[in-house]
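After the structure tokens below, expect a handful of questions from me.
Heads up, one of the protein chains got dropped from this complex, but the rest are sitting where they should.
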């Protein structure tokens, strides 16, 4: 069992500290009472996220790799388990809103204990597996940062007073006009999809569901240069789209009927605005007319699919998306991970660090814009394993593989995704009716052969 | 419009202060996070109870009778409305667990504002109607004190850690042996049921559903001298009662099947106790064997009815109960409101002020014991209006009358009922499947004519 | 064990044959396919009714009292059991629509076999208990005749073609004008309610829930001289009653919201009629204007209660109703069973034998009209056991008693009740939301003391 490169431990510790600190920053505007709210079965209280991400390090790293480690609290092992059936019973998810005890103070002490223990572990060279587990724990915590943002948004929206999480920023200003939609063409052929990680490095992290890298044949296609905007989506609404069955998948039609949906989540009729609509954001309610050039978000797969059909186009497959992103994508840090970038310098992607916490209008540069950040892009691809896919051994094997049915892949990250977390091969996935995430769409089209 | 007796205002203020203070005392062991929990659709968070009881005084007393009164917060009028449809929209009850805002501090400031305003109002003689409303608000707050106790119990029980509300007291000790069950006979004839309040006094408060006093013919009957105990109920369980349809009302059988009930609420299988059961109380989990002589509680009407059938008896009607209570009942303050008490001095009733927060074993005195306090006693009587019943005018008319279908009357108060709140004519009511209240039973039987 | 009077057996046989023949007559307009339909969980297919009523005689009479009796088919004992848990498992009610086998022919053969066996049994004097069981079986079959009419109505209505059961009769004609509503006063006092059957006779049959006869004190009251009409109910609708929560019991409001009710069952918006409504009847769809003077029917208890509240009155208690019916009621056969009838000759009640199969307008005679027949009258009384009530021993004990929760008493029979089946003491009962029966209402009011 080869020991992890000595020099890598400090870098891993830096990354660990940065990510743990980012979680704490996200919670700053929240009271202990705010951190108790669970406003839907899909969501969890912030307090639970704080504990569960710590539990992950305790269970999969410290208990196995830190000699003499004592668990912080005997009940926490089962209390903050989420879905790892292999680790035994866990509380029902719907009971998470009852977690008034342990109190927040104790949860924060738990976090501090974990932080100190990881720091202790990383004082010395560690085994490769330990390093991989810490890297996984860091990515796991980043996923929960995104969930904190989306769950808090839903929790505050559910409150009858609709309070804001933070004050409105300038970047959401409606003065920016989105560029006209253009099409970018891609030639047919075999392409390589996914990633096969270098076992000797934790540098290029990937989840098991992104592996292995493998050939896929792609027919010629075109992608829209930017995301669909609120103004464009409003035109869809105004053509009575939510009452025309021929625009919808059968399951989508059933869903919008039974749920009573007539617009994206967070859109509300508001007779006091010019457009007749307000949109709830993490900055409070904003008139739709002030957001009309920004990408539509909080739509389900069914709505994205129906919009595309109405527009005479379709959603891209996840392979088309990844193929394009590998060529055009620019991430938040200004550097692209793509193999061969052919685009002029794009503005930094609208990811969590930008602090907008809401999608913003596309830039007027040429080529694909908004590839990373802003909103998760629904693809046409159901979520399945790649050829040769193998889940991790043990309890960690439940991380991804067990969800490979009746879910749809989303790509590209959103305005609440940490920039170091996203990449062209990243596969997010949700049920087709889910819309509490920052999810939107980009159009695609078949091209002549 | 006659002014309320000058001398009465100070007494009313004293009573107001005492009851408001008692609410605060109940909350002392709870954190702000505890006060956020809503663990079932029937329950509400403590924070909501604190606000709603204040809202009641603001809406029905201060806004109408205190000249120049300014509401504490413009949103609170609809935010803390509960079921008064006549007052306009209100938030859905299930959303109460999302009430992280307004924060607890603001709720407490709201309470202080209401307290000061009522005190101001009562500096001077007031109108009769204002006095009646304050008296109603006081009783309303006492009802919510009981709900705080029951809702907190459920909330803490739902928490996977099962924490206690307060430490276990001595009074629950299993060393006391309940006396043998004896029968007390009552002769047939016309009796008077209910109360017709003296409009010139707020002294003898009654809810509209207790009025008017009216004749009822009662056939000869017998009542058990004490409540059914846990030990007795365990015998019922041990005879496979929850799997024998012939013991149950049809609706009861359907309920226990669909809910999967095999024992009263808060009873849990526990292989580490002698009896094989533990019971969750406000003092935490206690082995059943330590509570076997105390009255069974947290049973539904269906379970009370099935137990009585199994035992070869029946539940008393609410008229039989009231007829007996008026003769035998002794309340917590040691004085009986009965017309003609024939019993030797009973021990003080086990009501909220006793601090047991759990039913205790009956005394060995002669006559009816445990008439008031310990547990609400399920009767055989569906909840309907008395002949000539009229609900209060306006929004307050929704207080009682609108619930007169598919509910069953319970009598006598429980160990979490304030002693000044209960009386022989008091009619509580719940759906027959409800069991999160401290509800138990006393047996009855037809007597020869 | 005394033998049943020799002379009584032939009379019982005559009655048996008449009732069995009436069932066959009811089925004449139906095809085997019609007799298969189960259009709601409350309803049963006609074929099942035909078998189950025969099963009742086989199980409770022939198997016990006819020496050497062989059951017609070994599976029928459990196959056509309905709710007698004491007799072992039975098929789920919702599966009754799957009963394509046994075929109708076999069911008819079953009926013939039972008929012949009962005839054989009644060739000779029989035991009292056997006679009582046969009498019970006859009443049971009459109850199912009424269910056949109501279930067929629902089944044909559910069919998208809305076919009629039989052609429209003249008696429904809208030319008859209902008399103005008048009030009939009743004095307060003790009255006798229910019946204590003479054990030496089967002549005066009563269900266990009508027993024993017992004193009840009644306050002074008034009853409306006739039932509420469709025209009157339409005025209630036209005042937006289904959207005004203050008119409804809390449970009623919840029910009409969740069910989407905006009118009685079988009322349909119809732009081609003058009134804008059509009503489905056993004679097909009829414009409301042609039925406006006939009693409203197919309303739930909640709707009856809300109508009465809106009208400034209330529903009668079952005791008030029975007290009045015993004095005024006239049944279909033209003779009253009341103790002392003080009314002029009323027209024959609109019961099953009249063949109208729909309620008809009241007569213009003085006194209470429409006491029996037309529609079952919702009372204000929840269904409970009378003082001293005891259910029958064994499986027959499940007949009535187990339903004594969350149901409301209805009185008086309807246009599909056999005339020999109804009497002043008869207690029907349904859940307060039920409305597939012919159920309507009569107003009541407190009178001065």
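Quick notes on this structure:
Order as written gives the chain letters A, B and C; numbering starts at 1 within each chain.
The definition used in the following text is that a contact is a pair of C-beta atoms (placed from the backbone, for glycine too) under 8 Å apart; a residue touches a chain by one contact, two chains touch by 3 or more.
Here the structure is a predicted model, which is why all the values come from computation and not from measurement.
The undisplayed chain touches these shown chains across the complete complex, A, C. Contact with the chain not shown here comes from a single listed residue; of A:76, A:248 or A:307, that residue is A:248. Of the listed positions A:186, A:242, A:280 or A:301, the one in contact with the omitted chain in the full complex is A:301. Considering the complete assembly, chain C touches the hidden chain via residues 31-39, 75, 78-79, 91, 95, 97-104, 155-156, 158-161, 163. Within chain A, the residues in touch with the undisplayed chain are 83, 85-86, 190, 214-217, 219, 245-246, 248-253, 301-302, 305, 380-382, 384-385, 387-388, 397-398, 402-406, 408, 432, 446.
Note that only the chains that are shown with their structure count from here on.
Comparing the centres of all chains, each the average of its CA atoms, the largest separation from chain B belongs to A.
Shared residue numbers account for over half of those found at the interface formed by chain B and chain C, and the copies are therefore classed as meeting with the same residues.
Each chain gets one centre point, the mean of its Cα atoms, and the points for chain A and chain C are 61 Å apart. Centroids of chain A and chain B (each the mean of its C-alpha atoms) stand 48 Å apart.
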